[in-house]
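Of the protein chains in this complex, all but one are displayed in their positions.
Chain naming follows the written order as A and B, and within any one chain the residues start at number 1.
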Amino acid sequence: MEDSRRRFLKLAGVSALGLTTRPVLNAFASEGGGEDAHGVEVKKGDKALIAKQWAMVIDTREFESAEDLEPIIEACDKIHNIPKFENKNHEIKWIWEEHFHNAFPGLAQRFTDERIEQLPFLVLCNHCENPPCCRACPTKATFKRESDGIVMMDFHRCIGCRFCMAACPYGSRSFNFRDPRPFIEVTNKEFPTRTKGVVEKCNFCAERLAVGKMPACVEASNGAIAFGDLYDPHSEVRELLRTNYTIRRKQSLGTEPSVYYIV
Amino acid sequence: MSNKNLIIAGVVIFVAVVAFPFWFNMGKAAPAPEPELTARAKAANHGQCVMPTDFMKSDHMKLLDLWRHSVVRNGERTFVNSSGQEFNMSLSNTCLDCHSNKKEFCDRCHDYASVRPYCWDCHIENPKETE
Partner (left out) sequence: MLELAIKGSKKYYGWLAALLVVIGIGFLVYLKQLDFGLGITGMSRDVTWGFYIANFTFLVGVAAGGVMVVLPYYLHDYKAFGRITILGEFLAIAALVMCILFVLVDLGQPMRVFNTLIYPSPNSVLFFDIIVLQGYLFINLIVGWNVLEAERNGTHYQAWVKPFIYLSIPWAVSIHTVTAYLYAGLPGRHFWLTAIMAPRFLSSAFAAGPALLILLCLFVRRVSKFDPGREQIQALAKIVAYAICINVFFFLCEVFTAFYSNIPDHKVHIQYLFFGLHGHSSLVPFMWTSYGLMLVSIILLVNPVTRKNEGVLAVACVTTFVGTWIDKGLGMISGGFVPNPLHHVHEYAPSIPEIIITLGVYGIGALILTLLYKMAVGVKEEVGA
């Protein structure tokens, strides 16, 4: 009796394994989603801007004080439904201002150029070419997009583990500690809000680039911020990099940030 | 069996409890859901959605998965259906442009089937609604 019961259980176990293998493998395979739709295709829009690696050059000489930076920060906050929290613990910021010794801790020194010392600098996600945050993500919810080099967030996939936030050497990422909707002053209906429990950050305005527009901060900067393809030798950013001395944040870490600053 | 009565009583109670949804709801089937199309939805595109209606009824979530994968992960935002028509792949701005009546359209079937998609936590329900 013992023996045949054991044999039955072994048989049942192997059968269960056999029956469930295919569905499990199918689940693994369905990365693309929607294979059942036939005769359809997806493509970029006609007006979409294309680049191998989007990069930004911020000419800090065009700014004099924090007031100059406000409209730039506002532009991003407005179109991306960034919530404003009283509690600084929960704050969400995609682009904001920092003093030189906070933005460039390795370069700060005791005796500095007066202008640099008191000028606030714009800081945002650097969309690194070698991003530690993407290495850290256990689900590839944050990833470096092959098509244009933007470090994107897939809010649908993020499990909210915040490993990417620990990995980012620039503090560029924010976490939704609570539902942001009650704290959004004016909602831009064309862009989704986010939900509690996911990480977010600057996305180089991927949704605007797709329809031929420059990122909101670039547009609001009145020419102080240049944006273009780092690997197009004739782009505006390459021209600026060729003719000006520029610095990047924490260069020695090897992350290869794509945001350059003319000081 | 010395506990025959107890066991039979237990089995009867068990069957009654497990079959509760069936005998309690006998003859009281909820009516099939009837989602309402807006005037704009009826007029747009000769009354057809981005894909044939039958496909949308059964597989709209698969299509949305394809859309979000293409937009977010591949940076491609234009969808070309089998008739060659082009659409911008956006739940809030394309789908809800015509189907701006979530309560009379989306919610009808979702409530009936007790499905609670969390899309609406992020995607704005009615972009064109004036407050």
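By definition in this document, a contact is a pair of C-beta atoms (placed from the backbone, for glycine too) under 8 Å apart; a residue touches a chain by one contact, two chains touch by 3 or more.
Being a predicted model, the structure only gives us computed values, none of them experimental.
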For the full complex, which residue in A:Ile73, A:Ile95 or A:Cys158 touches the chain that was left out? A:Cys158
Looking at the whole complex, which of A:Asn81, A:Ser174 or A:Ser235 touches the chain that is not displayed? A:Ser174
Which of A:Arg5, A:Arg22, A:Lys88 or A:His234 touches the chain that is not shown? A:Lys88
Quickly run down the residues of chain A that touch the omitted chain. 27-28, 31, 87-93, 98, 101-103, 105, 123, 132, 134-141, 157-163, 165-171, 174-179, 196-199, 250, 253-255
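Assume only the chains that are shown with their structure count from here on.
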For chain A versus chain B, what separation do you get between their C-alpha means, in angstrom? 31
Using the touch rule from the top, collect the residues of chain A that touch chain B in their complex. 31-34, 36-46, 48, 143, 145, 147-148, 150, 152, 154-156, 179, 187, 189-190, 192-195, 206, 210-211
Could you pull out which chain B residues touch chain A in their complex? 51, 55, 59, 62-63, 65-70, 72-82, 88-89, 92-93, 118, 121-124, 126-128
